[in-house]
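Here's the structure we're looking at; comments come further down.
With one protein chain withheld, the remaining protein chains of the complex are depicted in position.
Naming follows writing order (A and B), and every chain is counted from residue 1.
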Amino acid sequence: MSASFDFKYHGGAQSAGAEPPLLGIENLFLHIHGRQILHDVSLNIAPGEILAITGESGSGKSLTALATMGLLPDGALTEGHIRLGGKDLLSTPERALCTVRGRKIGMVFQEPMTALNPLARIGDQVAETILTHRAASRAEARLIAAQTLARVGLDPDRIPPSRYPHELSGGQRQRVVIAMAIALKPRLLIADEPTTALDVTTQAQILRLLKTLVCEDGMGLMMITHDLAVVSDLADRIAVMQNGRIIESGPARALFSEMRHPYTRALLSASGHRPTLPAPRPAPPLLKVENALRSYPGRRPSLLAPKAQHQAVRDVSLTLHEGERLGVVGESGCGKSTLARAILGLEPLQGGSIALGGRPVDTPDQRRRIQVVFQDPFGSFNPRHKVGRLVAEPFHLVPDAPKGRSLEEAVAEALTEVGLTPDDAHRHIHAFSGGQRQRIAIARALITRPDIVIFDEAVSALDVRVRARILDLIAELSRRHGLGYLFISHDLSVVRGITDRVLVMREGRIVEEGPTNAVFDNPQHWYTKSLTAAVPILPQPSGGGETDAGHPVP
Amino acid sequence: MIAHLAKRLGILAASLAVASMVIFVVVEIAPGDPASYMLGMNAQPDTVAALRAELGLDQPKLQRYLSWVAGMATGEFGTSYTYRAPVAQMVAERLQVSLPLALMALLLAMAIALPAGILAAARRGRAADAGVIAATQIGIAVPNFWFAMLLVLLFALKLRWLPAGGFAGWDDPLAGLKSLALPAIALALPQAAILARIMRSALIETLGEDYIRTARAKGLTRAQALRKHGLRNALIPVLTIMGLQFSFLLAGAIIIEQVFYLPGLGRLIFQAITQRDLIVVESVVMLLVFAVILVTFLTDIAYAAVDPRLRRR
């Protein structure tokens, strides 16, 4: 049993059974344009209770939330009951639902950058919740809005309600969205992946805020998240969804200790998956970055002032040894991706040097030796080309690149290496899933037999089970070919499993570096400490045997 | 805001400078000497020289360009070769027709297009939407001068409600408006079709944004969300198109004036071309270009008024 269970907040949670639940979903079926999305979903939320609905993408968890809000897309057909305080929302006409939304149910969405109207002041957007329900006069609504913004942690002296959304950071915008949702103290709050788009330290703050609000107002909270660590940190009860069904649900503690369903076990095991890396060996340095400096011209602060320089990478030095697995962690905007692009020769440096094997990376052959895998499995490929051509693209760097038959063989070998088949070369990229696409991206990176591969958030867009398998593939390649890599990620737990040594970046500088386990177990710099402290902790699976993440689940 | 304004003003000035140079150079390379054209084939060389001196044609090109620009800037557009009348005065007379015509057409186009576009977007996929789409498809395909001829055929020749052409002048404002009514409608409807389409698609795009869903989660009805959050955001692309449309409106007005025999800038410029009255051509074209550049500038300013992201603290 993990320590993370010991201080679980139970707020005003009622002992289940006696009272009618705040929200009761009974036998909910959902079809969209004839396709079945939800199948016999039933769940309850009591006042003051936090229910987490978890599952991989496409499991139907978000649509369950939208069904509760009555905001399903066009073409949706529902069956069953969604009762809020005994009133069936599914049979309530739209006009009456408008008096429920915002007043009795509030909702927080995933993407804070686009959830706010860019043309309206944040205070007015919060006040709109109150005015729409005619809950107060205009002046009072302003006052309540200001108070609510202060309550969610937006200090009126620093961020007054007269600000526009573009003047706020992602975390601050999410606080505005929360303020809009709770302005009228609704009885139920729905949060759909509210922290997925945020950095880990911001995530911790937002989760703490949600928890406090639920406690103070006695709200029920329906929390949709894919992240089991977040779930176990926060939830009183958990429902696990797969393919539109709830496959397991129950009190958090019991569910994690029993883990009756193999899918739940597979999810948990994949979430904390650590691939087996071969032991690191001492080796000569291969890549040396010395005092790298990269700055962009920014805006002019005033009309005649010189342009401000935004320093994305400031005085960064690092060494990657042959076959070494080096991690770079940091939050968004810390300069880690800019660093990767500079090493790849895609961004010029304003100072410092980058050398591979003692020579600068400026000739095709030198560039051949460093390849890359990017984050977005959907944006990484020209949709008009077939896989064979996509994979062979880096051969552009090789003077006597194979042609015809030998090219086909090289592509086939690269595809086989990453667990695909030679036939896949003749298919278009849109025929492949996200995980398969990342395999194709790895095949593309390997085809020129590079010495170093840069993984730039390469597993961040993947579901946990797919992620675990890609991590295993990377470990396997390292074992088989002695491949060294630079693994860049915002996700500390992933970096921990896949690297020997780690650099922590903040605002363009490296603030701490050392062996991965040592840095994470015993951080020295305050920033690393705050990062590691903010990471939500996964419960340790106990009971039934551990399911290998690599196995498909029935 | 100040920086935005200053930058836009700079672009405005630079555009005007380059445009004036282009116009001057193009007209300069025109074959034929206006003075000999005006005096006919049998003119004495010294008479031609005297006229050239009178028109200022014997001065160096750069000096003539500068005095032309300086004249334009002070409202002194030069003297028409043909009529020996001040161009400014001729233009001012013609503007009394062209300007009200363009404004009427613009207002009419907006009055038709914006509600139609909003209606179509709000009723997306239903009969009203299909009707608006069909109407805009046809409206875009119709040449405005042909539409004008059909209007004349119906309202002037068959029904005799409105005059078929000519301009009654502003002494009787009602008669003036009547003579501009058909031209304005002919100009406005094709423009309205384009504008309605843009309004519809901009609004539909906006309605798919996350903040509309957020607004709905607050308890706003579909219509309220559209009105309070959709319209203002959709206005940004619509403004762009309205700015661009102004230039089409000007071009359209030049042609429409031909259909209705209206004594506007369009007819002035065509007369000037046939009479090789190049100073008039030069000045009127510059005036039209100035109008377009000015409208672009005003559109840019309007952006900043709508979009706080363009204003800086």
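As a working rule, contacts are C-beta pairs under 8 Å (C-beta built on N, C-alpha and C of every residue); 3 or more make two chains touch, one makes a residue touch a chain.
Rule of thumb we're sticking to: contacts and distances are computed from a predicted model.
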Hidden subunit of the complex - UniProt protein name among "Peptide ABC transporter permease", "3-isopropylmalate dehydratase small subunit", "Pyruvate dehydrogenase E1 component beta subunit" or "cytochrome-c oxidase": "Peptide ABC transporter permease"
Option touching the unshown chain, where B:Leu153, B:Ala223 or B:Ala305 are the choices: B:Leu153
Residue among A:Phe109, A:Tyr164, A:Phe256 or A:Phe381 that touches the chain left out of view: A:Phe381
Contacting the left-out chain in the complete assembly, out of B:Ala30, B:Ala85, B:Leu103 or B:Ala223: B:Ala30
Residue numbers in chain A that touch the chain omitted from display: 57-58, 341, 344-346, 364, 367-368, 371-372, 374-384, 393-397, 430, 434, 441, 444, 461
Interface with the unshown chain - residue positions in chain B: 11, 14-15, 18-19, 22-23, 26-27, 29-31, 137-138, 140-143, 145-146, 149-150, 152-153, 157, 244, 247-248, 250-251, 254-255, 258-259, 269-270, 272-273, 278, 281, 285, 288-289, 292-293, 296
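The criterion applied here is as follows: only the chains that are shown with their structure count from here on.
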Separation of chain A from chain B, taking each centre as the mean of its C-alpha atoms, in whole Å: 51
Chain A - residues contacting chain B, complex: 69, 71, 94-95, 98-103, 106-107, 109, 111, 114-120, 128-129, 132-133, 164, 166-167, 177, 180-181, 300, 302-303
Complex contact set, residues of chain B against chain A: 2-3, 6, 209-211, 213-221, 224, 228-229, 232-233, 306-309, 313
